[in-house]
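For reference, the structure I am asking about is given below.
Of the protein chains in this complex, one is absent; all others appear in place.
Chain lettering (A and B) follows the sequence in which the chains are written, and residue indices restart at 1 in each chain.
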Amino acid sequence: MLDLRLYMAQRLSALVMAPLVLGHIAVMIYAIQGGLSTAEILGRTQGSLLWFLFYGTFVVAVSIHAAIGLRVIAHEWLRLRGAALWMLTWGICAALLALGFSAVFAVTLP
Amino acid sequence: MSTDHDMLDVTVQRGSADHVHHDRFQVPARDNQTVLDVVTWIQQMADPSLSYRYACRVGMCGSCAMMVNGVPRWTCRTHVKKVTVNGKLSLAPLRNLPVIKDLAADMDPFFDKWVAAEARHHPTRGRLEEFDPIKPDARDRVEANLGIECINCGICYAACDTVAGNPDYLGPAALQRAWTLLNDSRDGDRPGILSAVSGKGGCHNCHSMGSCAQYCPNGLNPMRAIAGLKRETVKAALRGKRDA
Partner (left out) sequence: MKPPPRSHPLWFAFVLHRLSGLALALFLPAHFWLLSQAITAPARLDGFLAFAENPLVKIAEFGLVFLLAVHMFGGLRLMALEFLPWSDRQKTLAAAAVGVALFLSGTFFLRAI
């Protein structure tokens, strides 16, 4: 169910995300004071290549990581297997990529 | 049924897969008494049709393991006093395995996975050749020594929730044996072992919840062995990519 390749994808995406999560938490702690607004978020991120790369990488890594993680849960707790399990894995990965990039584009495109 | 202070209230799972029911027995409590003593008392004094399995009675053969109050234990070395809750004892066959009858679990899947993990010796020398010297303090031997006292009792396999959720998973015992062989300089099929533990039921399914180490009656740590397998399979894969 989890072979060597899925395992390595899971651990590699986790390793990529570790510093990104720390950065994300730091930004949240910094930005939450005094409340959030759309203008404030866009003021920080719009037109910034750095934030695009930061959140773009984050979205790719989290899509892979969450798809494999939910795959394991679907197999162990819902007994899903075979083609259905693969469709679920790739479906989750694709959906998170699409949703994630629409968010990243919305807040970083100039 | 009322429970006298000098009596144990024992619930035993009976029957096999399609016909499971539970029988209750009142068993005299003794100062020194193992769970296996209790089962034997029931079989000899109350119900001779009770099926269970044991051989050595001294914690060496690994045949008497069962679920005691929901926890897998070697019954021959488990004192009743340490595991009863309010004088109650609940006994069931080992978890994660088919039931033959009553308290006797079918160990076939457990040992089939042992073979599937290539957890068997692959000889490198014939009988006419010299012995292979083994240095007791060599690093790989020290690592192998941590796992070789396994008695195949199946307690780790019954404790593991990953086995429960994923029937293909080879389980802690088989993977730990594969790890001891991987660290044995006399074993001749390192690539075979690494590939056998990398399949869809392989070591990478382990979630390191550590129930194997928690409940192993011999104090072994299959979780550590499986972590070693994960590390070595990843190393071999990265090396393979570089060489290609």
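Methods note: a contact is a pair of C-beta atoms (placed from the backbone, for glycine too) under 8 Å apart; a residue touches a chain by one contact, two chains touch by 3 or more.
Quantities reported herein were computed from a predicted structural model and do not represent experimental measurements.
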{"item": "Of B:44, B:124, B:145 or B:214, the residue in touch with the unshown chain", "value": "B:214"}
{"item": "Identified contact with the non-displayed chain, of B:119, B:159 or B:194", "value": "B:159"}
{"item": "Contact footprint on subunit B, counting only the chain that is left out", "value": "69-72, 159, 161, 207-211, 214-215, 223-224, 227, 230-231, 234"}
{"item": "Footprint left on subunit A by the chain that the document does not show", "value": "11, 14-15, 17-18, 21-22, 24-25, 28-29, 32-33, 35-39, 41-42, 59, 62, 66, 69-70, 73, 92, 95-96, 99-100, 102-103, 105-107, 109"}
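By definition in this document, only the chains that are shown with their structure count from here on.
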{"item": "Residues of subunit B defined as touching subunit A within the complex", "value": "162, 165-166, 168-169, 198-202, 204-205, 230, 233-234, 237"}
{"item": "Subunit B contact footprint on subunit A (complex, rising order)", "value": "1-4, 6-8, 11, 72, 75-77"}
